[in-house]
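All protein chains of the complex are present and in place, except for one that has been dropped.
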Amino acid sequence: MFEKSVDAQINAGVHGIIIGGSLGEASTLMTNEKEELIKSGIKISAGRAPVVLNIAEASTKDALKQVALAKQWSTQGLMLLPPMRYKADERETVEYFKAIADSTDLPIMIYNNPVDYKIEVTLDMFEELAKCKNITAVKESTREVSNVTRMKNRFGDRYKILCGVDTIAMEELLLGADGWVAGLVNAFPMETVAIYELVRQSRIEEATIIYRWFMPLLELDIHPKLVQYIKLAQAQTALGTEYVRAPRLILSGEERKKILGTIDDGIASRPSLPEHLGIRSKTSAYA
Amino acid sequence: MFEKSVDAQINAGVHGIIIGGSLGEASTLMTNEKEELIKSGIKISAGRAPVVLNIAEASTKDALKQVALAKQWSTQGLMLLPPMRYKADERETVEYFKAIADSTDLPIMIYNNPVDYKIEVTLDMFEELAKCKNITAVKESTREVSNVTRMKNRFGDRYKILCGVDTIAMEELLLGADGWVAGLVNAFPMETVAIYELVRQSRIEEATIIYRWFMPLLELDIHPKLVQYIKLAQAQTALGTEYVRAPRLILSGEERKKILGTIDDGIASRPSLPEHLGIRSKTSAYA
Amino acid sequence: MFEKSVDAQINAGVHGIIIGGSLGEASTLMTNEKEELIKSGIKISAGRAPVVLNIAEASTKDALKQVALAKQWSTQGLMLLPPMRYKADERETVEYFKAIADSTDLPIMIYNNPVDYKIEVTLDMFEELAKCKNITAVKESTREVSNVTRMKNRFGDRYKILCGVDTIAMEELLLGADGWVAGLVNAFPMETVAIYELVRQSRIEEATIIYRWFMPLLELDIHPKLVQYIKLAQAQTALGTEYVRAPRLILSGEERKKILGTIDDGIASRPSLPEHLGIRSKTSAYA
Partner (left out) sequence: MFEKSVDAQINAGVHGIIIGGSLGEASTLMTNEKEELIKSGIKISAGRAPVVLNIAEASTKDALKQVALAKQWSTQGLMLLPPMRYKADERETVEYFKAIADSTDLPIMIYNNPVDYKIEVTLDMFEELAKCKNITAVKESTREVSNVTRMKNRFGDRYKILCGVDTIAMEELLLGADGWVAGLVNAFPMETVAIYELVRQSRIEEATIIYRWFMPLLELDIHPKLVQYIKLAQAQTALGTEYVRAPRLILSGEERKKILGTIDDGIASRPSLPEHLGIRSKTSAYA
């Protein structure tokens, strides 16, 4: 099923695959399981899209160890969160990022999500991090769309900006974000890529129709149970299963019924897509 | 100065003038001062743009009284907040809005700002309010850009949506908002209107250049001291003065210096505008 | 009914009466109604307890006007909030307080409630306000019980501290608060005074029994609908009616049933009180 899912996404035109999402079930994965997922992903991709590992560790020591392993496994890039389980201050967070960046030649995308992880990577901190050549991108999840403009004003094209919040992705792409680290792409890869490609071609009306249709589904991405919700969506589009690991439990009762209703309504009213695959942009947001 | 300011805005192409902004100094105005401002505004506008009064009262009785006065003064529309000074629940808020809407034939724009006023007007409440024919628009200030999409999905074109937060206006206009109740328009009317008109023509790149330039100034709109900040900007663009009424105090020291720096930087780097006045759209967002 | 209510409270042993609570219905009162309430309160009290007016205005000018009227009406003290409807900064808030304090010889209690009114009166601001001799007390509603200790450490007995949050009153009295500006006292004056007096005598076990019984009722005080809830409680203890002014609506349906259940449970299990009236302390917290 992992193979089918990765393959469907790459076929739809995504430019990269990220393994080990931190709001996902990564914290329940053993090291050998991560290795297996990375190696398997690389094999399935077969060079069509880079495979990236998310680094979300509580100590600098553990993070360095994980990064070294990622390199050994031939991972092609890193997504990097501030330290987990401690609200590090600016100096500590920057030191943490630098220690990791200096230890590897892999390209790094900083994951900036103060809503879920409390630590905000501020513009001043990005200024400091600009010295690290391999920190090349940011997953922008501050939920403030104007942060795209602030980043562009301050850094021009120094950092690739990838929107990390499904429900505001089209807005951020329109204002200059370079990419979209999507959630519902797992269940609806074609629609996700269609919006991205249409916006790049300034075909706003067509993109808006798909985005409006998509919104009730995209909202599943900003809930604590996004894993269960997106997996249920994947089950309905034949790209995954509902299975989760404890402490997560499979949805039940009224909640499952309600979410299933949203998903099935979406599937029943799927918009027709333009021939977007033929227009796949040649450059990857992450290369 | 009031005359000069209103005239400059209408000449720049705004489609309406709102008097008595509630985050502004309206709460320091006496009734006779409101009357004077409304009547003066109508005279200056001379039919070029409707003049609207903001209703922000603590009791239903006071609000009804104010609305009746507005009508007597020939006000052409109302902006309407939930009750002040009490966190009314859904039933109470809807009853309040209905009581006011039923008392007048003036068109009403609901001002939805749960961040500053605690009460959110939810989609379900707008469903209920759809029965009131003269509630025709919403000033959308929830700070959630996706709310534009949610409103469009639920109500189609039943309500005109006007963005009420300067820093996310271009994003919301791109996604289908009908207008922009702007703040920095008081100091920079041409640039504000230019962005609005360019977006309506899908000239995104040109709009983005102006919007990025504008952002540091637009951020002055989302601060508790927006009145002092915008007035200082107006003073610098010769469209107003710094004078405020107590408890507000005129800016001083480091704070004034910093804000002045932002404003003067903006003025020094003003972008050239397209010949947008010739392209003023014929329909008013508020008629 | 106003007479009965005030009389019941003074008979129970309260040391002061405050008119015009700002989370109450004061914002729906006309000036002449305030005058009537103050004058009537003074008459009923007949010197047994001072009558205090709450000042909650949006402009310095309006506040000064209201304070002058209060003096004319023979009000014996003022409770004073930061400016309404504007998040004044420290300098502005202190200037506001000073302007009012300097205009009158009435004793003033600052009402410090950053949760409901956004502006916190910090220790540094109280330092500045210490110059105003007639600012003698603070209604402590920050919800942080440790603020009592912080105030005592910084100011000793310079300010009387009166707890403004029913649900943490016993804790604050135990740690040195001088009084309690109570909410449920309107419906349960005897029990409120009993806790206050028992704590002053270090009879903690007896006070705890009453306080635990009282807690589900005291929680009615920290809800946006405290007016409706407390009025319903007063109706049940024959010290008031349910009537409220719009935009507030009388409770209905499930909500009314639930609150009524809490109130009736409380009444049915009222604890026996010690002979506390005989032990009424001779000094008023507010004189």
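Letters A, B and C name the chains as they come in the text, with residue numbers starting at 1 for each one.
Everything below uses one rule, namely that a residue touches a chain if its C-beta (ideal position, glycine included) is under 8 Å from a C-beta of that chain, and two chains touch if they have at least 3 such contacts.
No experiment lies behind these values; they were computed from the predicted model shown.
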item	value
Visible chains in contact with the missing one	A, C
Full-complex contact with the absent chain, from C:Leu78, C:Ile135, C:Ile168 or C:Leu226	C:Ile168
Hidden partner chain, residues of subunit C it touches	145-146, 149-150, 152-153, 167-168, 170-172, 174-176, 202, 204, 208, 211-212, 215-216, 219
Touch list for subunit A against the chain that is not drawn	22, 27-28, 58-62, 83-89, 91-93, 95-96, 99, 224-225, 245-249
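Simple rule for what comes next: only the chains that are shown with their structure count from here on.
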item	value
For subunit A and subunit B, chains touching each	none
Highest C-beta pair count, chain pair	B-C
For subunit A paired with subunit C, centre-to-centre distance based on mean C-alpha positions, whole Å	51
Interface hub residues of subunit C, defined as touching at least two other chains	none
